[in-house]
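Removed: one protein chain of the complex. Kept in place: all other protein chains.
In this document, chain identifiers A and B correspond to the written order of the chains, with residue numbering beginning at 1 in each.
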Amino acid sequence: MYVAVKGGERAIDNAHAWLAEERRGDTGVAELTVPQIREQLGLAVNRVMAEGSLFDPDLAALAIKQARGDLIEAIFLIRAYRTTLPRFGSSLPIETAHMACDRRISATFKDLPGGQVLGPTFDYTHRLLDFKLAAEGQVPPAPVAEAPAGDVPHVTSFLNREGLIEEAVPEDRIPPDLTREPMELPADRALRLQSLTRGDEGFVLGMAYSTQRGYARNHAFVGELRIGAVAVEMEIPELGFAIEIGEVIVTECETVNQFKGSKTEPPQFTRGYGLVFGQTERKAISMALVDRALRWKELGEDDEGAPAQDEAFVLYHCDNIQATGFLEHIKLPHYVDFQSELELVRKLRREAGAAFAAMQEAAE
Amino acid sequence: MTPLLSVRALTKRYGPHIGCADVSFDLWPGEVMGIVGESGSGKSTLLNCMAGHLVCDSGQVIFDTRADGPTDTLTMSEPARRMLSRTDWAFVHQHARDGLRMGVSAGGNVGERLMAVGARNYGDIRDTAIDWLGRVEISETRIDDRPTTFSGGMQQRLQIARNLVTGPRLVFMDEPTGGLDVSVQARLLDLLRGLVRDMGLSAIIVTHDLAVVRLLADRLMVMKDGHVVEAGLTDQVLDDPQHAYTQLLVSSVLQV
Partner (left out) sequence: MQEYNFAYLDEQTKRMIRRAILKGLAIPGYQVPFASREMPMPYGWGTGGVQVSAAVLTPDDTMKVIDQGADDTTNAVSIRKFFERTAGVATTTVTGEATVIQTRHRIPEEPLKEGQILVYQVPIPEPMRFLEPRETETRKMHALEEYGLMHVKLYEDISRHGHIATAYAYPVKVEGRYVMDPSPIPKFDNPKLEMAAIQLFGAGREQRIYALPPHTKAVSLDFEDHPFEASKADHPCGLCGAQDSYLDEVIVDDEGGRLFVCSDTDYCTHRQEAAR
């Protein structure tokens, strides 16, 4: 006799035990430590912090270890942890103008105050596998230069002085917090930027690339890309002034984009903006391009029907935690829905069969 | 008698450029008004402002509603205006694609307005759709086909059926024959003339084609640079144009 399947609980426990074993791998090989991941897989850690919306390299490294290197899984762990943290308040906006830059380049000016600083970049490496890395080895120390004195000015501020680029007017309003309030469309720029900065790197990259290939092309130049540490300051009501509570590393990208101007406004460059936790420049540049594409309405541009211009499309689909959850949920049992479809298709086929038979009979 | 539609000092600017300026007229029940002019004369802007598709800068568009009598539709609540646009008003687009649901069958396209106002009997909806397909000379056998499989002329006729099925009291038409072959145009015009006469429709037709207004319109407004330069009975305006621009328009194009 048929007995209904049971034992979901034991199956789950067993699966978890096996997973833990697989995570560890061959015990003859030394176990990875969290500091090793933090120090040696820094860009993975950066991505997890950026898309997890939590600046904590140790927790990100732990998440990567726990997720067996699956970065989206690691981001998920961080997000699920982050959301349980109490929110004490908001910091002052970080001042990227005071950034201690590790890297600072401009594609629009050959030289400029503060100079071009390449920093630790893959840009001009030849992508040849370095077999020396397969063996352990010492790395010769990199040459050290004097840190430049004073702040490195933003490139767009030079253009701004001449009125060549649109004014980015500061707003006093505290922007809505995407992690505490539901997304509501139409979204203002602050909300769009929040969504993009934690959006999936691959998705945002693909969207940005599509604008370059002509789907809402916006002729972007990297006005400036800077990476480095900035202070986080918070106003403490009891103290009555702001104090520095820590430091985060961010990547900031400002693009300079073309703008035709109109009869009432002289031609002027426009801006796209990207700001992402950690050294994450692919993401920051992509974000700036997509930000610019999404601004078509406020800049009075045409809706070309391009995906990158479609706010609902971009914002509702860039979150990889939402996307992967919903995608993977189709693995869950759906036999109730499937059964109801099965019955319906059988019924329709039965009727179609009867109608066909009747037609044949009539023809004979 | 109350005019069905009274337009007062309707103005729409695009920055420093005038879309249409200070347009006023009355449309009486059962009357067809033609608006002619070259492209860029402001006639489409005017039509879209009246129909509520464009937000105008100033003016009034007063419609004699069934419930409350003459009401300014520009200051109406959005629900009321949207209700109006799916019951008493109809809008025939130049491109049938803009006015049809291309992924829905011909029957569904015609039935949508009925269902939107509460029709809930499938058989009745279908019978009405069949009746209307017949009136616009589309075979009943095509009722379950999608408009993508229709010719341009058929699509336009389907759009007309979809619009007229709820018996609207006012129809806006934007170049209804534009983009169609001449022979197809003639058939469509003939059909429209029949419908207008049989249903006693009130309509506002925007066109650059004087043949269309000659055939359909009782009265005519000629527009240039956003302004109405001449208005009157169709035959009067076409046969004895007063304004220099109308004379030019008539002499250069009119061969009816």
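Just so we're on the same page, a contact is a pair of C-beta atoms (placed from the backbone, for glycine too) under 8 Å apart; a residue touches a chain by one contact, two chains touch by 3 or more.
Treat the numbers as computed from the prediction; the structure is a model and nothing was measured.
For the chain left out of this panel, the touching residue among A:31, A:167 or A:184 is A:184. Listed residues A:17, A:312 or A:359: the one in touch with the omitted chain is A:312. Mapped onto subunit A, the footprint of the missing chain covers residues 2, 4-9, 11-12, 76, 79-80, 82-84, 86, 179-186, 312, 316, 321-322, 324-329, 332-337, 339-344, 347-348, 351. Across the interface with the omitted chain, subunit B contributes residues 78-79, 82, 86, 101, 104-105, 107-108, 111-113, 115-117, 120-123, 125-126, 143-144.
Just so we're on the same page, only the chains that are shown with their structure count from here on.
In whole angstrom, the spacing between the mean C-alpha positions of subunit A and subunit B is 48.
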